[in-house]
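The other protein chains are all here in position, but one chain of the complex has been omitted.
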Amino acid sequence: MSVVREALRQISRRPATRQYPIEKAKVASGFRGRPLWDMKKCIGCLLCQNTCPSGAIEIVGKGLACEIKYFLDRCIFCAQCAEICPVKAIAMSEEFELAGFDRSKMLYWYKREPQPKP
Amino acid sequence: MKMGYASTIRVPFGPQHPALKEPENFIFEVDGDIVVGVTPRLGYVHRGAEKAFEIRTYVQNIYLAERVCGICSHAHTTCYVQAVEDILGAQVPPRAKYIRTIIAELERLHSHSLWVGIAAHEVGFDTLFMYTWRDREAIMSLLEEISGNRVHYAMNTIGGVRRDITSEGASKIRSTLDAFEKRTKEYAKIMQTERTFLKRAQGVGILKKQDAIDLGAVGPTLRGSGVKNDVRAGDPYAAYGEIPFEVISHEGCDVLCRTIVRCEEMLQSIDMVRFALDHIPTGDLRVKVPPAVSAGEAVSRVEAPRGELMHYAKSNGTTKVERYKIRSPTLANIPALCKTLIGSHIADIPLILAGIDPCFSCMDRMAFIDSKTNERWIWSMEELKRKTVK
Amino acid sequence: MERDNEITQNLQLIFSNKLIEIKNPRMRRIFARVEMGSFKEALPRLISDVKLNHLVTITGTDLGQEIELLYHFTRDGSTVVTVGFKIPKDSPTVKTITDLVPAAILYEREIHEMLGVNFEGHPNLAPLILPEQWPEGIYPLRKDRKFEELREIGSKK
Partner (left out) sequence: MVDGGAEKENCEMTPYEVFQLLVFPGLTLLFVLAFFYEWIDRKFFARLQNRYGPLYTGPFGLFQPVADFVKLLGKEDIVPLACDKLVFALTPIFYFALPLTALFVVPISESTGLIAFEGDLIFVMFIFTMLVVTVFLAGWSSASRFGIIGGVRAALEMLSYEIPLGLAMVGPAIAAGSLSISAIANWQSSHLVWSIFLQPIGFAVLIVGLLAELEFVPFDIPEADTEIVAGWRTEFSGRKLALFKVGRDLELVLASAIVAALYLGGAQALGPIPAIVSFLIKTVIVVLLLTFLRAVFARFRIDQMTAGMWKYLLPIAIFQIVLIQFGIGR
């Protein structure tokens, strides 16, 4: 009979469902979202490319002149790159609404000059 | 079995079926309402993980191990890093061991409460399903807060853990668990007192003690048949050697007992997390380990939420593993499952199937098959039937 | 530790001169390598005397010229005893243990399929995991099969 009591208790309660697209969801601090590169810090050491378990990072060019291609569609958000980076040039953002229909739009190309273009 | 006009009919369950949350196919030979034969077809989620382990580095393999299964991701990584640490002879700092234990128990909590919901749903008790999944959400958010992700925590690394549990995090865990404990007690009571649920679960899916041992059942399936067998107690890993707990088992051998075992394990897990938080030592989180692993072999075992999980690693001195073997609890439980299914009602199939808490992606990890083009094959259970139906 | 020693001694007693190597790298882990053929004979005694009552799994490894089979047993869910032996790769045949340990049925079939080991006396060695049209004689876990090659075979219609 405890279900009956439990069910009756729910009538006056606010539904637990989050009305997601309308009501924005918040992620916890420290969430592992899309990684961001700070190209000012990057020294082109190739560690992130070599350690990435899913091959989501490709480094074009060498050393301080290198550019980074980041494939969002391959990324598994493990933050291994952020962990291994010797100069802390990679940070995990809190972005999580990353799904899309077009794979070609999921390439982020970090160039030496300011902004990354999707 | 076949008598006169009333021959058997074949009822397929899956690969797409409401009772199965993952793609797997079972064909039931049904005589009236009674199952007389089971033919599972496996492999719908084969990804060739074992071969894939051999072409990646040790660090990359952590994340591959994590993705063998979603629900028990921490169990798989723990098992993997333990195997590698074992070969390396790395001494994991005690604080890291405690953090591993805490995450593992939180994972068990959310996995078992997921199971309680599924079991309720399988017998049409959707209200309880909604309640348990609502409250499970608190644990998921907690894990997100601690580790940075709801499912793939990525807490383990070879030689320790990657993130610390802060004192804030610890108090958050405590307060969440206090609320969760009350809810769990309530649901445990509902499942043990609600007459309609008892009618469906009591005496259903009988797996006798000796059968369970002979057929190699593991985890709550085995403990629900009255065998006190738990890797955490028998072969302590991480910090389990220092946390006092009693292995829970029940003699009933039916689905109800598996339910009770899981409910009690949830309550026990809460106590274990509390104990671990109280006694967590301070210190380093990880030790540095070399990228190449010297030649050697190791067997690592972990009590995943579904039962005994075993990984075997063989290294050859390079940065890549020579042979990696995973034996997931679901595979070990399949022979026992087939034994319990034969002779049951059609209506009881979903509950019995759910009773072992199957995790097919764990089970199917072994071979390499392209998920898009893989075809089906028959796993004739003739020999199993001969063994199991005496 | 005492229990490990006891098991080690028991194993030495049972296999006597057929025992090639026995290791106890850490607590509750015992690795024993024995000669091919002696394992099946000793199995009843392993079960009754050493009380290895639970078969965790069987691992098959391709060592190049040979295939190594490792039988992982536990005793009351505690000590893991791994008994292994090597069989030649060109005629990989070994006696089944399913008559003594029913739990081995799936594990043996998996190895049969993945490494091409033939288990004599196994009730049914039909494909367990690979698709029906998977070409015969291609064993994915053998070292001479590359991942890319398998991907190609797997995606073929």
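A, B and C label the chains in the order they appear, each numbered from 1.
Methods note: a contact is a pair of C-beta atoms (placed from the backbone, for glycine too) under 8 Å apart; a residue touches a chain by one contact, two chains touch by 3 or more.
Predicted, not measured: the structure shown is a model, and the values here were computed from it.
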item: In the full complex, displayed partners of the excluded chain; value: A, B
item: Identified contact with the non-displayed chain, of B:His76, B:Arg100 or B:His121; value: B:His121
item: Contact with the hidden chain (one of B:Thr196, B:Gln210, B:Ser294 or B:Asn316); value: B:Thr196
item: Interface with the unshown chain - residue positions in chain A; value: 3-4, 7, 10-11, 13, 15-17, 19
item: Those residues of chain B which, in the complete complex, touch the missing chain; value: 9-12, 17-19, 33, 120-127, 130-131, 134, 194, 196-197, 199-200, 345-350
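Heads up, the rule we're going with is that only the chains that are shown with their structure count from here on.
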item: Intercentroid distance (Cα basis), chain C paired with chain B, Å; value: 24
item: Rounded Å distance between chain A and chain C, as computed from the means of their C-alpha atoms; value: 42
item: Residues of chain B defined as touching chain C within the complex; value: 42-43, 46, 48, 50-52, 54-55, 86, 213-216, 229-231, 233-235, 296-299, 301, 308, 310, 312, 314, 322-323, 325, 327, 331-332, 334-335, 364, 366-370, 372-380, 382-384, 386-388
item: In the complex with chain B, residue positions of chain C that touch it; value: 25-26, 28-29, 31, 53-57, 59, 61-62, 70, 72, 74, 76-80, 82, 98, 101-103, 105-107, 110, 113-114, 122-124, 126-133, 140-141, 147, 150-151, 154-157
item: Contacting residues of chain B [partner chain A, same complex]; value: 56-57, 59-64, 66-67, 127-128, 131, 134, 137, 141, 144-145, 148-149, 152, 154, 162-163, 186, 189-190, 193-194
